[in-house]
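Here's the structure we're looking at; comments come further down.
As you look at this complex, bear in mind that one protein chain is not there, while each of the others sits in place.
For clarity, chains are labelled A and B in written order, and residue numbers in each chain start from 1.
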Amino acid sequence: MPHRLKRYLGMELAPVAVRILRGDPAPPGGATGSPTYCDLVLRAARGERFVLDPASVRRLSCPNPELALGFREPRFADVQPRIEGGTTAVVIGGEEADVWLFILTPAQVTRLATLLGGMQVSFRGEMAVCGEATAQVYRTEKANLSFLCQGCRELSGYRDDQVVVGLTPAEVAAVGKKIEEGRKR
Amino acid sequence: MFGFSEEEIRRYSRHIILPEVGGRGQKKLRESRVLVVGAGGLGSPVAMYLAAAGIGTLGLVDMDRVELSNLQRQLLHTTADAGELKVESARRRLAALNSQLRLELHPVRLGADNVASLISGYDVVVDGVDNFPARYLLNDACVLAGKPLVEGGLLRFHGMAMTIVPGSGPCYRCVFPEPPPPGAVPSCSEAGVIGAAAGIIGTVQATEAIKVLLGIGRPLVGRVLTVDVLEGTYRTVEWGKNPRCPVCGEHPTITSLRELAEYDLACDLPGAGTRAP
Partner (left out) sequence: MKADRELDLKGEICPYTFVKSKLALEEIAVGEVLRVVVDYPPAVENVPRSMENEGNEVLSVQPIGPSQWEIMVRKVG
């Protein structure tokens, strides 16, 4: 389904499955080095797969995903959007998804929004790919658009004309069905 | 903070967040003085990366003028610079890259008479020359002055790099005791050189200079990096000091700057003393 959407929108990069494990033990092979979550998403869009466990998420060079993805609770100030604590691992890439991330140009978002029958989006340019596009979509079960954050723009490899949309698997399926029906008509 | 301006904090933020560099290291780079000998194939990436890295003062030695045949690898210079002194065209390029850089231009031929004074004011010397007389002269002068020297060489598809810290590792003569006889090794203009390989060796040299200045990591001291870009092989070969080295061995025969002779090794090119590969 997500790949049908990729073809329809003419996407340069593959949709990225993000699986959020709550309570289940983390799969082996935690991500090494200190990339950012945004980096890993971009690399997964080119075919790689990564596991973030509590140790590897702590090594990330950006500390936001640890909070946004629910690996820990904030200590000093409530930071939103985030998933409540209790996450044991996050798998980026592969086929199993709780949230699908699409790296799109604004023109592609235009077409996607039409397919979705409109989008109510909320973003503030902070905790963007991890919070706005992943955590918020996971929690509200509604698509959201993120224009990324300053840190992501500076530290990761996104182009200025790239934004990230998060969709639930149900939305991906519904949109896929619409594309299919459109083709039949 | 460390006297950095807002612009400097932004410009060098990727250095500052590295624990090995930090604000302290970046300040040290700003206070450092590096001499790059040769503004050619190796000198170009060396000077450009060092300028970008925030080195405070860069000295540049080269007496040659820009020729069209240089432009295949010497990224400091552009087509419009043909005919101009390389140090002048380098000044424009480097100033555009980082206006805070202080440049000291030495459009002179490197010789036994001036090598000691040229290197004296600098913390590290980077070798970007293309000929053996200048290379041995620079090695001997740096060993005698106790000055760190980052060596680099390039021909056809092969390159090498090593860092010489007098006293703590081998010098160039420990590895290659004597210059090859005239004609034994062709020059770049005779044998050719793959331009992009100059980028590989030059960026290794720039990185080594930064490591030496900051005292971080493991510089290529006692190890020689050899690169064969055609094969895609990169090797480091361990190399100890040679006790019989004529300049840094137990009984050196080259003991004072006065004895630094310009080798009777004719290079077939004019301005050979500082001509870069």
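By definition in this document, a contact is a pair of C-beta atoms (placed from the backbone, for glycine too) under 8 Å apart; a residue touches a chain by one contact, two chains touch by 3 or more.
Computed from a predicted structure; not experimentally measured.
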item: Chains shown that the absent chain touches, full complex; value: A, B
item: Contacting the left-out chain in the complete assembly, out of A:112, A:127, A:143 or A:167; value: A:127
item: Identified contact with the non-displayed chain, of A:14, A:79, A:116 or A:179; value: A:79
item: Which residue of A:63, A:86, A:106 or A:157 touches the chain not shown here; value: A:63
item: Hidden partner chain, residues of chain B it touches; value: 1-2, 4, 9-10, 13, 16-17, 19, 22-24
item: Missing-chain contacts mapped onto chain A; value: 58, 62-64, 66-67, 74-77, 79, 126-127, 149-151, 154-155
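As a convention for this text, only the chains that are shown with their structure count from here on.
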item: Centre-to-centre distance between chain B and chain A (centres being mean Cα positions), rounded to whole Å; value: 46
